[in-house]
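The complex is shown incomplete by one protein chain, all other protein chains being positioned as in the whole.
Moving on, here comes chain A:
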């Protein structure tokens, strides 16, 4: 009972026009769910609604029928009985005549017609009745937009799903559709209309069918839409773009060949339109229709189409914009716009469809022939006028496209043009015996005709592309008996020689470019059609190689040759031409490898490296060979370096290493991981160090060490876990054999560690150069290791790194940071292998830290003093400086460790930052206890502090900024998303009150410094949400950093944050309150003398400020304008430019009173 009353209510509220839309939707949902859950049958619903469906009140009846229709539309997948469907569709079919409730009837019909077979479908007879009623009763064009759309959907559904039942309607149907779609203008309906015509054409393919007789009328309706002129302002509103409509119309145009007599003339006529998009569309449609209408029908239009294509191309190509050095050069560097592209596509289509016809058109074409006849005047590229170049380019494109389309057309083109071109180039046919008369060589040495050279290259290129495209198909498809093959073969030798001599002698860029291209093409024919013997192939390679080694001063020639060699290499690699690969290996790769290892200084070293890495990238087998060569060169250089001081080799070795780590390694990694190759380099470097026990060198070669470390890091980072493991074992064995490593005695006893550490520290003071290498390289291995790679004897390593950090070794600090970042948690199984878990490691670290840096100053300072006093024996004058150095080193080390923790989101990072904060507040405390200061720690404390505190503040920069060298994705760091935001939001509540409350100027400025470091590396979004609170502090920091020239970079990055806030809507709101302070600060920065960017950005900020509410900024106007008028006299141009803009922006907030 409850159901039926709910039903009644729902029906009432839907039918009642005064109810809101949401209420109506809700009641519709209720009813649908009732029927869906079988609480109510469809028949029951109809019976319940009887009154609404049959009443004479038009409005209520319309709503009732719509309700029934909507419910059915939501039940498309619910199975219904055939009888039910029959009676329902009968009802709706009748209702189509009732124009007052048409909407509901259409929705209902559509819902029923769209049902799938498994849920019960409308029968054919019923469908026919619907179609009949539709044609009888509906005047589609007199309806509103939504109803029209429903009508078209119904029509489309009828045609698509019930073709058999509507087909017998024949003429009546076609006529009805013509009437319905005539002069439709709504884009959504048009999409449907085009679709309907397309389907209709499929329905009546017959020559004597109804469509054939109505084709003219139908096309008359369709034709007026071409070209689509779409002025709807916002395409997004409808979800339909001009392109969608245009595509649908193409399909409609090309739907039936019966349109041909009407469509093609229309399209050809529109080609002469002045609107560019009409031209593009015409060409597109022509391409589409050509395929559908068939060769026979298109026959009579061939001449007209050919003329149209020619016209379109000649008129649309623009001036050459590209030079011969650019990568993406096609033909002569003319830029082809969309019209030209479409025209060429069309040409390709029609040639594929009917090659003999179009080829004879091309061959007979007067323009082309004229150009060929006059080609002798195109002697050299620089002498050709623009028009001539254009003609040449177009002919080249025509020939290449026609030759590219099929073998038969390629033969035809070669037959018609190739001999003539050869004649112009001055190359006679090879006579049967195969040898050339001596005249030939003299012929070759003369300059080639540029026009003929160009066309010849285009022909060769298209033949090559054609054959290369066939690689999957059996090679028989192009046999040696083809005309083009035999022609090319007879000329290939001569062509090669001619190109080679052009390369060697011609002074012109264009000649060189095309000759190089020609040689490259000749060398890259697939084996079975290659016109060249292996010896000829080799001679091409030799020519290029000799250019590489000798003519490095001619930049273009050199670059082109290298490019050609790379292309040839990758081609033969791809096509697995074993014979050619081996000769390439012999001629090119080995030669180039020997270049690097030779002490030949005629060729500049950077060029050698460019050549070697370029050739390497052309194929894997070459790369492997080249890697070997490179590595050997590096080893010899390094060992020379270890053994005897070789002053010239560092520079070369550094270059080699850079090339290895920047170019070669990433390529190897991308093209399949070759672990053994990657593994080889680090292992060999380590063995080399192992074998050279005595480094004879005393000179510090930091650059070389850096390059070696970088190469080591990259090589290790790309390795798999197993290989990394091997490398680490090897490295560890070298490390443990080194002189400074007997750490055993101090490891276990932490109490004695203080003492031991000092001894160790002394030991490390006297590190030999070799030991430093070992240590730094080991640190780089650790930095690049994957998290899964176990590190042997971790505790000792930790201690070792800790002590070296005190000596200021940054790599050691970074390695420690990497270790704590990647070390597994307690539960991890890897714990066993790495014999030390994260917690344990951290404990070790922090306990040790306690000794040297932590524990609130007193101990720290003591250690500083102890250290210092011991040092002072050796070096008394440096005492004070040495005092705080270990502290600074310790802080740097701690900050890298903290960074490792921060990245992985470990809570210990809090402790680390607390230590830093204590340093920052230290000064404050000693101020608070002046007695202590006086009694205990004497005068040296005051000397100690500032630099140490500063380094503690700068530790925040290390924490926040991204590092290239370690702790990033490349080196497998564990990085938690949004770690910066998180750190920012934990630090701000701590720092803010500290800065506010602090009155000691030193620690306040240091806190600000830390604050600036954090905020300048945080993404803008979290800053914006806090902007209101942050702005006063930012301003404080700005005025503080303003003082010291060394702070200019951090000042700049902080200013960028401020400008980010100012240019944001939300940020501007936050600024309003502090507008005055902001302006005060910015006007001071306008005169900041040390960095132009600061001044420029400050002025830009002021421009942004001018958009704040008028009342707020008006009082500052005069102040700003004064400051700006000084900036107009700035020494830097960029600043002056911004100042003009800013002055205008501020001057115009009040009308015309600029005079002061």
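The rule is simple: contacts are C-beta pairs under 8 Å (C-beta built on N, C-alpha and C of every residue); 3 or more make two chains touch, one makes a residue touch a chain; residues count from 1.
To be clear about the criterion, contacts and distances are computed from a predicted model.
This complex has a chain not shown, and the name its UniProt record holds, of "MIP18 family-like domain-containing protein", "glutathione transferase", "UDP-arabinopyranose mutase" or "WD repeat domain 75", is "MIP18 family-like domain-containing protein". The residue touching the chain not shown here, chosen from A:169, A:221, A:1091 or A:1149, is A:1091. Note on the undisplayed chain: of the listed residues A:39, A:1087 or A:1128, the one touching it is A:1128.
Against the chain not shown here, chain A presents residues 1089-1092, 1125, 1128-1129, 1131-1134, 1136-1137, 1140-1141, 1143-1144, 1147, 1152, 1154-1155.
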